[in-house]
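Just below is one structure, and these are the notes that go with it.
A single protein chain has been omitted from the complex, and every remaining protein chain is retained in its original position.
Naming follows writing order (A, B and C), and every chain is counted from residue 1.
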Amino acid sequence: MNAAQLVLAGWGLLICGAAACAVISARRHLVGPLAFLFALGSSVLVAPAALSVLLRDRAAETGALLSLPGVQAALTFRVDQLSALFLLIAALIAPLATLYSIPYMLRLRNQGLLRYYPLFLLFFAGLIGVVCTADWLFFLIFWEFMTICSYFLVIFNKEDRKAARAGLKYVVMTHGATALMLIAVIVTWKTAQPHSFSFAAAKAAMAQLAAARPALLHLLLALWFLGFATKAGVLPLGDWLPDAYPAAPSGASAVFGGMMSKFGIYGILRIFLDMLPASGFSTVWGIVIAVAGASSIFLGTLSALAQDDSKRLMSFHVIGQIGYMLLAIGTGIYLLPVNGLLATLAIMAGLFHLVNNVCYKTLLFFTAGSLEYRAGETNLNLLSGMWTVMPVTGAAALIGSLSIAGVPPFNGFASKWMIYHVTLLGVPGMPLFLLLGILALFVSLVTLASFLKFLGGAFLGPTALNEEQARAGDTPFAMQFPQMFLAALCILFGLAPMTALAGIHRAVGAVLPLAAVPSLSSLVGDSWAGLQLNAFGQQATGVWYPAVVLGALAVGMLIAYWVFRLGAAPRRAVDMWQCGALVDGALARYLVVEPKHEPATAQFESRFQAHGLYSCFKVAFRSVYPSVPLPHTGYPTRFMKIFDVDAWLFGPIVRLGNRVTGALSRTHSGVPQMYLIWQLAGLVVVVVLLALWAG
Amino acid sequence: MNVITQALSAIPGALIAVIVLVGLAPLAEGLLRKLKAIVHSRQGPPILQPYLDLAKLLIKEDLAPCANWIWRMAPALCLGGTIVLALFTPIGGKPPFAFSGDLLVFIYLAAIPPIAIILGAFASGNPYAYVGGSREMMVMLSVEPVMSIALLVAAIKAQSLTFAGILERSAAEPSISMGVAGIAFLLALQAQVGKLPFDIPEAEQEIMEGPFIERSGPGLALFKWALHARLMIFTALLVSIFIPWPHVANAGLSLLLTLAKMAVVLALVGVVDVVNPRLRIDQSMAYYARIVVFVAVGALIFAIVGA
Amino acid sequence: MIISKLKEAIICFKAGRVTLPYPFKPHDPAENFRGRVTVDAEKCIGCAGCAEVCPSRCIIVTDPSPDKRVIEFFLERCTYCARCAEVCPEDAVTATQEFETATNDTQDMHIKVELFMSTCRRCGRCYEPPTPLDRPMETGMRPPAGGNGNGEG
Partner (left out) sequence: MTSAELIAKLKERFGASVRGVSEINPNKVRVEVAPDSVAPVCEALYRDYGARFIITAGIDSRPERGCFDVDHVFSLDPDKTFVIVRASVPPDAPSLDSITPRVPAAYWAERELYDVVGVKAEGHPDPRRLIMPDDWPDDVFPLRKDVKHGDWPSLGEENADASYPWKPAPEGTSTVVVGPFFPVLEEPAQLRLYVDGERVIDCDYRGFYNHRGIEKMGDSALTYNEIPFIAERICGICGFIHSSCYCETAEEAMGIRAPRRARYIRSLMLEVERIHSHLLWLGIAGHIIGFDTVLMQAWRVREPIMWLCEKITGNRKTYGMNLVGGVRRDIPQEIQPELLEVVDRIEKETAAIIDAVVGDTVLKARLSGVGVLPEEKARELAVVGPTVRGSNLPLDARVDHPYAAYDEIPPKVITHPDCDNWARVVVRLEETIESIRWIREALKQMPDGPIMASDIPEEIPPEQWGVFVVEAPRGEAIHYVVTGGDNRPARWRVRAPTYQNLQALPYLIAQETIADVPITLGSMDPCFSCTERTEIVNVRSGESKVLDQQELLRLSREATERMRGR
């Protein structure tokens, strides 16, 4: 049984799991653990398979499982090194997220679990399908499958009209993006000789187009890029993302934020590395991707700073973090024709950041979900002092926050460090990348600021709990374990970046359009204790040994603690100093274990609302925030309405969508699965019609 | 060479760096206080007063408004982070721990003490601490870009981010871009070390020392010490990278020379400190935005065109 | 801006160092400084004029027996107006130059003068208020004439 067949088996297990969960979904206490078992089982099959592909550095393939001879499409499971990397990520997150969901979903007493676990498992199946197929038609089918599953997860909370709106916006935008990709796929298919949807054929077609019709290829690339960038959440195309992700249950939000966006990156890598030959196209599209990435970094992160809802804050950071990856990958693609060594390093940096991002972003969404679980609230203005109740979650949130902010020696720093190196020094002839790198460096601080806001708002600060509430304690172990696991990974990849980079190097190597892929040691040195960048010449241009710094920090802190105890100062607990005034105590308000959010009216008198943090900075950057009303200008309001995309584009589309669904629901029972089937069927019909027309 | 043996061989240098940059920091503060007193036309405290203050604080009661371990760890993290920062600070020559980190590592490590301050502030729960922490972050947001760009100019000139490469290159010859970057760094220094007109996060008359409002005793001592050391560290960095001349081969002599240059820079910082009122945070941010745009980016452009 | 900063610097440096190392080198008060009051028991004739004008009522006069008068100064309440010194007909009460009166024990700030009174040969009233406005209004401040010493103040 080769690796691809194992993956297929895992995929099948997920489908079976979905069916099983659908059957017993009424047994609320059983369905969660069952889903977890299936997810775990699937991971047990998929992870070793993917690992073996990576370690052997050789792709594996099943035979054709399903072929459509009429349109020259065939479903095969092909696992190459790049797929293997993403499979590993999926195999890591799937059981963790399912485990996390068990207690979380039980809490939502009046929500049926039929709409959660089966879809959740199907969603993972879709993800695996996306990275394993080597055929663009089935790629798109899996892609849509994944999108639709995630759509139903977004609108899980039936009562929440906002969630429904967000879901519609999501599905409208991503379907639009898929349509663009579909056009690109068809055109490529038509160009290929013979007509075929397979990756190999597409690659050949692109090489042919590059020589014959460069304008058309640019158009195709633009369509691909728009399609994938929309899914990845690159601003402004990712406008749907901050609305959709927070709407889903936290287990799903974590998977979306932590993982799904990154599959857009997978698509970009497939197209711009695997398919596109290193040429002038790389130069142009490298710049485009890097600029899109940088604008995403800037807009996403600065918008995140203005958010007061923790899940929304993190969703904006998804956008910002995707930007870092795109910046690195764009730089790498730009460099491909110029400097293979640096290009490899840049793309590795981007992928390393992606891997790190999966760890800490999922972790952070988990912590936000834990807050919701324990306090019934994700609004940072209303939360306070939760550390007292949930120290483990708090510590996980701290590690995640420091990781995402790139504080050494956590993993976020290692990958950002590589990205800065490449952008700051790698492209001497093109100062644009230098400026983008500096922008990224600055925004990294904004990330820090917004996560300090998250920590300061939710976990730190005065606590308002009575004893009974405090006894309720932290979240159940099933929710803590995924966080601890991911936190450990954050620290591992931070302290020993080589563990991740070794695999990433192989994954990148498999798709690079280079004659000879540079060896790992020539890129980042050969020490497992750290990184030494040699890519720029004889002398090392950058070194980073996290263990040494951590050791020094530990010694430094010990010295500091020794000084601290030097005077043997007595310790005493006191009340907070309020200028000598006795400020009314806090009114206990937390631990609303009911799923419905209690309107939080009571608030601490002495509490500083997270909204107030960095107010001057926010005022200075007011213009880039979506949440702040547009400034008054001399132009007529009609003109300003152009900027309100929600009003003239999504609003009508959503209303139209509502009408269509309304019409559909009149003819059908309204069972969600029916929609799923209908949408899939519709897609297939469209594809077949187009294929017939074209062929 | 093995990392462990490198680390072991760096220990003597590390000790010197810590003693000079952290151990002598209160002395520098004492000298600044004396300078301040001269401008104020008063006697002023003894030069060793900062040490006495620290000693006094170390035996004072440690009052805790919360039982959070972030609160308890913050002072040690702040001073510990500062000590680590000192290991990456060049004082004339290559910093002792240059083998394990480069300029980017320095820039990011420099964020650890403020993070400790802000987390410690938020942990206390005091509204003033929140305001102070928020201001601390905003000062960081406005100053770090200036400082980073100035340092990156040096790195771009050297085409290396390692201290060895940068120091070698910057000592070679003066250049316009490095001069402009040095000025930008000098302007950033004032806020980076929390001196007037930019001691906005602490602002005792407005928000009662902001992040440190709940601190007392040894915790406060550690924070104060870290702030004093910050003054030394960034001054040493400025002097070593932007004013490396005259170049002296002898390590001891080089150290003394650097200290002398640092004294001059510190005096400048001290004089600016005493003849200015405190700015508001929005004014300070506007000021640094202007520096970024004009001075730092100017230096960057010079560096890109090779001047 | 630079020019004004320079002007400020000139103001500062022109002044030189003006503070004194205070506890070691105190500044001498002016000649007619109103410091802590003292009583010269030799000169006191027991007229109680000081007690009558004292705005803070810190001078208490009691007559424990017909021929004995006790005048007590509770100087921790003193406001240093030196009205007592002003009205004293015999200059028995004087304001000194002493201003460092911080103490741990309020007893240090008490002055007690005991006088053996004999009947005045002249008019029986040694003290006449300078203006009608200075008449004391509080009874009990001074014992009633011929009081027998149970007045506690």
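Brief remarks on what is shown
One rule holds in what follows: a residue touches a chain if its C-beta (ideal position, glycine included) is under 8 Å from a C-beta of that chain, and two chains touch if they have at least 3 such contacts.
None of these values were measured; they are calculated from a predicted model.
Counted over the whole complex, the shown chains touched by the missing one are A, B, C. Remark: the omitted chain is touched by one listed residue; of B:P26, B:P50 or B:P127 this is B:P127.
Where subunit A meets the omitted chain, the residues involved are 381, 574-575, 577-584, 603, 605-609, 611-616, 618.
Along subunit C, the points of touch with the absent chain fall at residues 1, 3-5, 7-8, 11-12, 15, 18, 29-34, 53, 55-56, 79-83, 86, 95, 131-138. Listed here are the subunit B residues that touch the chain not shown: 36, 39-42, 127-128, 130-131, 134-135, 196-197, 199-200, 203-208, 274-283.
The definition used in the following text is that only the chains that are shown with their structure count from here on.
In terms of inter-chain touching, the protein chains here are arranged end to end in an open line.
Subunit B and subunit C have Cα centroids lying 57 Å from one another.
Each chain gets a centre from the mean of its Cα atoms; for subunit A and subunit C, those two points are 82 Å apart. Shared interface positions of subunit B, i.e. residues touching 2 or more other chains, are not present. Among the residues of subunit C, none is in touch with two or more other chains. Chain contact summary for the complex, subunit C toward subunit B: residues 5, 8-9, 12-13, 15-21. Those residues of subunit A that touch subunit B in the shared complex are 384-385, 387-388, 391, 398, 402, 406-408, 413, 417, 420-421, 424-425, 428, 431, 434, 438, 441-442, 445-446, 448-449, 452, 455-456, 460-463, 527, 529-530, 536-537, 539-545, 547-549, 551-561, 563-579, 606-608, 612-617, 619-620. Residues 38-43, 271, 275-276 of subunit B are the ones touching subunit C in the complex.
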